[in-house]
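Quick one: structure below, then a few questions.
Just one protein chain is left out here, and the rest sit where they should.
What follows is subunit A.
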């Protein structure tokens, strides 16, 4: 299992949290995820055999949140 934290552009709308978490929860291969509202980060742990980090970034991006970096 892999853990990654993605830095997004500033999240300000409260419903973003639910949206991003909801999307990740429904994504195959993602074990757990948490949106850090104040730092605008998303912490994800996922199964690398089922989903790649690039794909996660891609999906968050498609939802309308630009991913600025990861670590």
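Following the convention adopted for this analysis, a contact is a pair of C-beta atoms (placed from the backbone, for glycine too) under 8 Å apart; a residue touches a chain by one contact, two chains touch by 3 or more; residues count from 1.
FYI, contacts and distances are computed from a predicted model.
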Review point. According to its UniProt entry, is the unseen chain "Chemotaxis protein CheA", "Solute-binding protein", "Cd(2+)-exporting ATPase" or "glycine dehydrogenase (aminomethyl-transferring)"?
Key: "Cd(2+)-exporting ATPase"
Exercise for review: Touching the hidden chain in the full complex, which residues of subunit A are there? Just list them.
Suggested key: 10, 12-15, 17-19, 22-23, 26-27, 36-39, 41, 61-66
